[in-house]
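Missing here is one protein chain; the remaining ones are kept as they sit in the complex.
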Amino acid sequence: MKILDKSKLKDLLNSLSGEAQVFAPVNEDDVIKFQPWTDGKEVDLSSNALLPPKDLLFPQTETMYRYTTKGMKAEVAEVAAGSEKQVIFAIRPCDVRSFLMMDDVFLTKGYEDDYYKNKRDNTILISLGCKDPEPTCFCDSMGIDKSESEHADIVMFDLGEQLALDAKTDAGKALLDSLSELEDGSADKPDTAECIIKVEPQGLAEKLAKMFEHPYWEELSRKCIGCGACTYLCPTCHCFDIRRKNVGEEGFQFRCWDSCMFSEYTRMAGGHNPRPSKKERVRNRFLHKLQYFPERYDKVACVGCGRCLAKCPVNMDITRIIKELGEVAVNE
Amino acid sequence: MMDIVQKMRNKAKELLEQEEVKLVIGWEKGTFWYQSPPMFITNPDDADRLVWDQFCINNLSKYLLDYKHLDGKIALFVKGCDARGINRLLQDQQINRDKLVILGVPCPGMKDAEAAKKAKENQVDQLPLAERCADCTTPNPMVFDELMADEVVVAEIDETKRFESVLQLEEKASDEKYDFWKSQYDKCIRCFACRNVCPACNCRECCFDLAEPEWLGKRVVTSENQFFALTRAMHVAGRCIECGECERVCPMDIPIMSLNKKIIKDINNLFGDYDAGMDLEDKPPLGKYDENDPEEFM
Partner (left out) sequence: MSEPAKKQLEEHPLVPVTGIVTKIIDETPDVKTFHIKFENGRPFTPMPGQVAMLSLLSIGEAMFSVRIVDEDHLEFSLKKTGIVTDALHEIEEGQEVGVRGPYGNGFPVDLCKGKDMLFIGMGIGLAPVRTMIYHCINNREDYGKMQIVYGARSPQDLVFKEDLLENWHEVPNCSVDVTVDRGDDEWTGSVDFVPPFVEKLAPKPENTIAIICGPPIGIKFTLPVMEKLGFTNDQIITTLEMRMKCGIGKCGRCNIGSCYVCLDGPVFSLEQLKTMPNEY
């Protein structure tokens, strides 16, 4: 285990920057977000970032390839190149877990998404254990150990004046050994408080499979305003659109986040829309998280980060929904 | 506020039981004590979940668009700003007044939920008002069928307070202004919460959703975000009722009201004072022609 004096945090990040592009949580204009680290920024470890770090593996807007078109000619000019090495500093255990779900989506079931894979393979995760969960957090109900991340390269603990770092993978160890700011030492893992909100999502998928037509969805959806806040802030939501931008004879294809909560998301040519109203869209969002994803990838697609709960303008609360779904009666 | 709540519950129950309305829209308690999100009641037994407290901040008027084709009447509770939202929708010919039972609730001002997060439930009285309520001049509904309580006294708010943020921004040099708005709208994730919540944004098909012509590119980059920011603001120019919902719902904390208020201030300067949604007969300045309209930009 290595110990770092918090006063040397900036030095550490500067050294790390020599190895790779470092992303760290920084508060800018009242929003904590993983920002490319440059000297002079202030790391904010006070609470988890509002924007999940999924952006670093799956950017909100990402160029896929360039092309040229001229008369009848059309040529794919350049396929977006591989990614630089990056370090995500102080990623929380819930967000680390969300990467496993992203991996399921982008790397399994017959196709590897090369844009994602390039970034994922070049990313080192330094996680920060959570001591004081926010009132909206419920990660421990989702089977996450908030004190320590089992899937990070390096786990880090906040000791107050100091940070303790412990390597979990070879890559993590090599990185730690290369950093002179760190001193050998040992420390006990700090105590972590329990999340206030508790839910039991276990076994819900089977019940939901019988609840597609339940009137619950209609009632639930009424207050939703169909914005994309919940899906864009969710570390496990991964839907995207593919579009293009032309400038004269040149252009590029890009993908960008999209949200199943938007009304035109599934609208087909000719106007037919299989999910025409809020009822179908809200139902899809929650069934996707709690039934479809578990059926497909054997995981509940929610890590309990509480972001949707904190930011939904109408207090659509997934924890309350899990509880209610557990309670409603279904006719077999 | 307790007897108001009882009165509201009784009223909702009565309207539903006597089948005068199909649906009642109000507020109920949410996950935390400082949240009172919208509630939709069709079963009279649920009326007892209705609440009225200083966290009923959501403007309910926009929901009427979801029920345009409902066969039957809707009752909804309105604060001053919700009532202005109703006038907005009526003036834009989006809803039918005959299908509404408007239950006015004079508003003491809503509390700042962000501040509440750091406080205790017994400290509600000490909490500051929500930003938009601090300079509200219309706490009493101006359109209603019945009032649930006596009107509240309207505080004197001077114009400098109302336009404080605008005045501060106007002080800046153009480069500074640009930097300010650039860094604010660079945060925008284009969730469209600001549009979706807005009673003035009531177009059947929004220009931002069109694929052809593609007015707004889907890339979340500075240029597209700024186009979005300005277009949204201009599309509600003269029609914004200052309910502040757009800024409240923005997950990225973008000071959207400063943009709206700048436009309101300019319109007031150009066309004379105008408060949208106050009077059904008084058409938005950019939506009508008047011989005395200024011509300098023509």
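We just call them A and B in the order they show up, numbering each chain from 1.
By definition in this document, a contact is a pair of C-beta atoms (placed from the backbone, for glycine too) under 8 Å apart; a residue touches a chain by one contact, two chains touch by 3 or more.
Bear in mind the structure is a predicted one, so any value in this text is a computation, not a measurement.
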Selected from A:D145, A:E219 or A:E280 as touching the chain missing from the view: A:E280
Sole contact to the chain not displayed, among A:P59, A:P135 or A:G251: A:G251
Residue among A:K131, A:R267 or A:K323 touching the omitted chain: A:R267
Given A:T61, A:T123 or A:Q291, the one touching the chain that is not displayed: A:Q291
Absent-chain interface as seen on chain A, which is shown: 64-65, 67, 69, 72-76, 79, 105-106, 109-115, 212, 238-244, 246, 251, 253, 255, 258, 260, 265-270, 272, 274-275, 280, 284, 287-288, 291-293, 295-296
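Rule of thumb we're sticking to: only the chains that are shown with their structure count from here on.
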For chain A paired with chain B, centre-to-centre distance based on mean C-alpha positions, whole Å: 31
Chain B to chain A touching residues, read off their complex: 30-32, 35, 37-40, 58, 62-63, 66, 117, 183-184, 187, 189-193, 196-197, 209, 211, 217-221, 245, 248-249, 251-253
Residues on chain A engaged by chain B in the complex (per definition of touch): 28-31, 33, 50-51, 60-61, 135, 219, 222-223, 225-229, 232-233, 241, 243, 245, 254, 256-257, 259, 262-264, 278, 309, 311, 313-315, 317, 319-320
